[in-house]
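Not every chain is included here, but those present sit where they belong.
Read from first to last, the chains carry the letters A and B; within each, the first residue is number 1.
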């Protein structure tokens, strides 16, 4: 609530159009619901343009179910990431529309269909083992109403596979690049396109990969401009940000 | 060059409209100029939408001057980052339009004025000491033809300073957030806006800051969505990416 809005509100109250308590409620109303273990952030969609997303890791099945049950009272599409099949079973009980995506380990409940933008998001991944992270990005971008094109397994060891798909990549509005090991692919893509590149390091690799550290550092120090980075294995974060940019 | 373009080119050659050598030149022409020490990438603007930018650190004054001299034969705006005053003196000799920005340590040569987009980029910084990095981002976004609004020194220790400027931040098309130490500001901003947030960790801090590592890790693990990260102290990278997004 900014200065102008506040002035209008207070003027309305001064003019007797609305009461003191109503103003107080407008100003101080809790925009969340307290489930005991969790305070569901009801106004997040108003504030950030996106409904709250459930990160299931470290939560119990009961907690996940409770949160989704509460969110079903609203009308937003629902996304739960890092969900186990057991969580899905529990969610299925309260929503027949719930879908599970085993590779991406996400639950989605699609409740309203919005017309996607004309532009699309390209999701490029380096190797077969990076697909789960790329899929999490794809599911996320999809549930938020975007068209996604997937170009998988085009890592730098056989760089011609990338070139063959370059036209499609270049036509996207924003590009997600998922890679583990040395994480070189975003540098290559970034040097070939005129669109924002969101780099996602994965924990794929062994030895000096140190759980994704090598890919992470490589992407952060990329010599290509126009590349930004999200957390290791954070397909969701990349899909969310890409959606934000695609819808600008 | 994709399949369609290649077909057209070859058909033209087959029809005798253009010669073999001309086709070869089109396909293989070196899109760079070799200065001996440096291969200036002439086609980068065509390929990525932006001219090559000179990263001066680790280059000699002569090398910087050579590269800029070559680029002056084109017509793009010129940006050199991490430049010393001595480098600027040398550049001044070959271009009277060169300007030096001491805080941001950048040289700019503005040669064509493009109408900026109606939207603007907000650059938010946490502390006074983070200003040089924030300024590098501002100069970069500016030279690439964007309107920039700066909101400096609004770090989380006095978070009301941020709230007072929130309306202006929220109206931006894309937001750069620069912070050192614990790097918490992007998380706060990310939770309050519906626009992409580009987080820039700085090396400001001491002890457990470990040269910006604490801010970097904090930004990567941000619990707010819609936040991406560039390298420590990489104001240029943030300004470049923000420009890309602002102009979509």
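Here is the rule we go by: a residue touches a chain if its C-beta (ideal position, glycine included) is under 8 Å from a C-beta of that chain, and two chains touch if they have at least 3 such contacts.
Since we're looking at a predicted model, the values are computed, not measured.
J.: Total copies in the complex, given 2 are shown here: how many?
T.: If we count every copy in the full complex rather than just the 2 shown, we get 8.
By our rule, only the chains that are shown with their structure count from here on.
J.: As a multiple of 5 degrees, what angle does the CA superposition of chain A onto its copy chain B give?
T.: Between chain A and chain B, the superposition angle is 180 degrees.
J.: So the centre of each chain is just the mean of its C-alpha atoms; given that, what is the distance between chain A and chain B in Å?
T.: Measuring from centre to centre gives 25 Å for this pair.
J.: Which chain B residues qualify as touching chain A in the complex?
T.: 2-3, 47-50, 53, 166-167, 173-174, 190-196, 198, 216, 220-221, 225-232, 236-237, 240-241, 244-245, 248
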